[in-house]
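For this view, one protein chain was removed and the others were kept in their places.
Labels A and B are assigned to the chains in the order they are written; within every chain, residues are numbered from 1.
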Amino acid sequence: MFLNDNFYKVISVVREEEMKGNVCLELLPECSVYDGHFPGKPVCPGVCNMETIKECACMVLQKDDLRYESIKLCRLTAVATPAVCPRIVVEVSAEAKGSGYMIQGAIRDEQQTYMELKGILV
Amino acid sequence: MPYSIEELIPQRAPIQMVDVLVRASEDEAVCQYTVKDGNFFIESDGRLSEVALIEHIAQSASAHAGWKARETGATEAPIGYIGEVKNFHLYQRPKVGDVLETVVSMGPEVQGVTLMRGETRVGGEIVADTQMKIYVPE
Partner (left out) sequence: MTREDIIAKVQSTLAEEFEVEESVITDDAVIYDTLQLDSLSLVDLVAVIQYTFKVKIPVEDLPKVKTFKDLYDYIESHQ
């Protein structure tokens, strides 16, 4: 959970069901990742948003060390930045699969969807 | 290779994840990166998060795009964004000191979106592979 309080701050976690919920986050503009992505032009790295979905899945599933074994498909549909979308909602739903979980995640705000992802966490 | 990596990719520390463009051709590139302690993606167990490998492969494609741009006279490294990741697989998470060697194979490009495949190894052993689309605004 190395992005928590580093790349984002959790505002609220709502567990609708055992394996479904959404997490409201605030992006932290002072995060060091923006020093290099990109110098003078802070843009959320897509991979940080993928990691954010995983960490939110851990919160919803109440497990703290899950990993992506595979990502079937992740579409980055809009460029996210702390200025464009200071607050985001991460939606997560999961179902048990083998020793892990098949998850679907999305990152949205009121204006648009930034990412949709399907993957396996173990 | 006549170019330093800083001339080929726009990313910088703590998220710069390519040290060297080893070689490049019209539709393929080989890149190298030694995992460093200050890397943004190092977790508490001293290993890279798996998403860091996606970033490393994307930056390897970015280095190829930067090389092609420089070869045709560009004076700046183009900024590219990951548009899609497909069929990513993690096999093992590298640790500080490991040398990542990645081959990226570039496919067709349509309206700024390039399809590519990347595979990363450490000491010859597969670490991760994926397909990806990189979007470079025209």
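We adopt the following convention: contacts are C-beta pairs under 8 Å (C-beta built on N, C-alpha and C of every residue); 3 or more make two chains touch, one makes a residue touch a chain.
Because the structure is predicted, anything quoted here is derived from the model rather than measured.
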- From B:11, B:39, B:114 or B:130, residue that would touch the chain that is not displayed: B:114
- Item | Candidate in contact with the missing chain, chosen from B:84, B:101 or B:129 | B:84
- Query: So that we can see where the missing chain sits, which residues of chain B does it touch?
  - Reply: 83-84, 107-111, 113-115, 133, 135
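To be clear about the criterion, only the chains that are shown with their structure count from here on.
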- Item | chain A-chain B separation of Cα centroids, rounded to whole Å | 22
- Query: Mind pulling up the chain A residues that touch chain B in the complex?
  - Reply: 2, 32-33, 35-39, 41, 43, 45-48, 50-51, 54, 67-76, 79, 119
- Item | Interfacial residue positions of chain B with respect to chain A in the complex | 10-16, 40-41, 43-44, 49-52, 54-55, 58, 79, 81-90, 93, 130
